[in-house]
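Omission of a single protein chain aside, the complex is shown with its protein chains in their original locations.
We call the chains A and B, going by the order they appear; numbering starts again at 1 in every chain.
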Amino acid sequence: MISLYQLFKILFGLIISGFILFVIIYFLSSYTQIQDSSQQATTLKNFLKTAGDVYTSGNSVGFDDFYGKDFKLTFDTREPEGIVSGTGKTPVWFPLFFSLGDEVFLSRATIDMGWWEFHAVEAMPRTRIIFNPMTDDWDFLMEIVQFLPDSEFFDPKITFGLCDGSLLQEKLCGGDFCEKQGFLYQLSNPRIMDKCTVRMPDNARLIIISPSCSQTFSQHFCLTPPNTEGVGNINLRGSQSNLLYKDPIDIIAAVIGGYEKDLYGNSGETLYEYKNTVFREELSLASRILANRALIVGSKHPQSSPCQKAYSDLFNSMNTLQGILSDEDYYKNLGTVSSLLKQLKQAKTTHEELAKRGCDYQ
Amino acid sequence: MKAQMGIMEYIIMTFFMVVVIIVIIFFLIGFQVGQFTLQKHGSETDRALALSKQIVSSPLFVKEESVFDDGKLTSLTTLGNICPELEAMFGNDWFFEITVLDSQPIVPCTRNSYPNCNYWAFCVQDENSISFDFPVNIHRSIGFSDSTGIFSRTDIGIIKAGIYVN
Partner (left out) sequence: MLTNQKRTGQTTIIFILIVIVIFAGMAVFLLSLAETVSQSEYITLYTYNLLSSLLKTDTGQTAFSCKTVSDVLACSFLTPTYVCGNQDCFNFADETINARMDQFAVVKEGFRYLLTVEPEGFVSLPYGSPYTIEIGDSSLKEEKIEKITARERIQKVLDGKPYLLTVTLTLAKKETA
């Protein structure tokens, strides 16, 4: 028979334990929530820091901190551009084309205009990029591949392959998946392929290159080869718009975005528009800086010097460029895009002339 | 009496344990609050450092990484109120200044003072900030001249880049 004292000890112990347990569990649950948000914010911060380092240095890197975390991220391209997550919107201050995955590979793509460069960071998870070239002009295909990430020695892998009718050719590099350099080496034998009829896995992007992208190519991406001025069309599944490309990064932005629907529309189209907006902002400012620089530096050279004329030509070139870019929808009009490309070529030549004459650096 | 003392000891012991658990909980909360404050400071420092790295490699300002183009810098300072446009590209509440270390008095670069000047400043305000200094080069397009022409020169200088904090 237990004594009253022992009974008291048991009951008191149970009450106190219950109370302590309740407090600890209550605290832990709110602490866990705080930790979760804190962890999300930290992961996102680390991702943007890594992407920023890739943007400034040009060195590629893999990022796997998303692994095991239930992230719902969307890229909001309305100003200020940023990544929307559970913790709100985090601004991104450099061009970033982003597709979510447990692990992403980050690399930088650059368009070199001679007097200026446009950089953008590409962030992609494990992706299989399959080309279906229905034309024998494979120079264009190789140009696109040049701007895609090279994941050799890194994870996750970005691999490349070809699709010819019902035949999917991915293991072209000694029986293994091809990465960028290996795939480029395989493109030495151009031929016209049949329309791809293979069902693509989830992590694949099929890029069809065809002289005509009609509605029958309403799956994945279809590109027309560039015309003599260097402009072509992008057809995206789920998009009614006729997208024009003038450089490979227009295409890559759309490819990375994909063709899913997000809060802001078709994701590929959203990234494509974002790329063109940022491109216009940077190019406008760069051309204004160069025009003004040409005036300031050129004025310090003697009148008789050939540098005066060279700087004057550069000034005029930059002003013409600014005129074309004054239209916010410059990228939607074939005439404007063709003029832009022509003027960029002209500006590059003028700048090279300046360097050739010893008036400025290359 | 003995039994009462035993019960009292038991209660006092339990009381102490509850107090200790509550102290640990408060400590953890305080630690978390401290962490958030530290994280905020850490984020600001990270942003200032990232901004510095971005500026020293941006084609808008440089000839090559860490070599600023004095023509581009002077062009920017003479384009009027360029700060809002730069903020749209690089974010809000930041600044940078570049000084050439030539042992000369500071002369801000304008259309008139160029090229006999050695200082450029962008978005500078009188506010608390976190900043970083880095040695850099400045490419002087009008470096020196002789009978054969005008030649460029590469000077050494320092950039101070940072963000404004509350």
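Keep this in mind: a contact is a pair of C-beta atoms (placed from the backbone, for glycine too) under 8 Å apart; a residue touches a chain by one contact, two chains touch by 3 or more.
Please read these numbers as outputs of a predicted model, since none were measured by experiment.
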Shown chains touched by the chain that is not drawn here: B
Among B:V62, B:V136, B:I150 or B:I163, residue touching the chain not depicted: B:V136
Absent-chain interface as seen on chain B, which is shown: 2, 5-6, 9, 12-13, 16-17, 20, 23-24, 27, 31, 34-35, 38, 42, 45-46, 49, 53, 56, 66-67, 101, 103, 132-137, 143-144, 151, 153-156, 158
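Throughout what follows, only the chains that are shown with their structure count from here on.
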Sites on chain B touched by chain A in the complex: 3, 6-7, 10-11, 14, 17-18, 21-22, 25, 28, 32, 35-36, 39, 43, 46, 50, 53-54, 56-57, 59-60, 63, 69, 71-72, 74-76, 78-79, 85, 88-91, 111, 114-115, 139, 141-142, 149-150, 152
Residue ranges of chain A in contact with chain B within the complex: 5, 8-9, 12, 16, 19-20, 23-24, 27, 31, 34, 38, 41-42, 45, 49, 52-53, 55-57, 79-80, 91, 93-94, 116-117, 281-282, 285-286, 288-290, 292-293, 296-297, 300-301, 305, 307, 358, 360-361
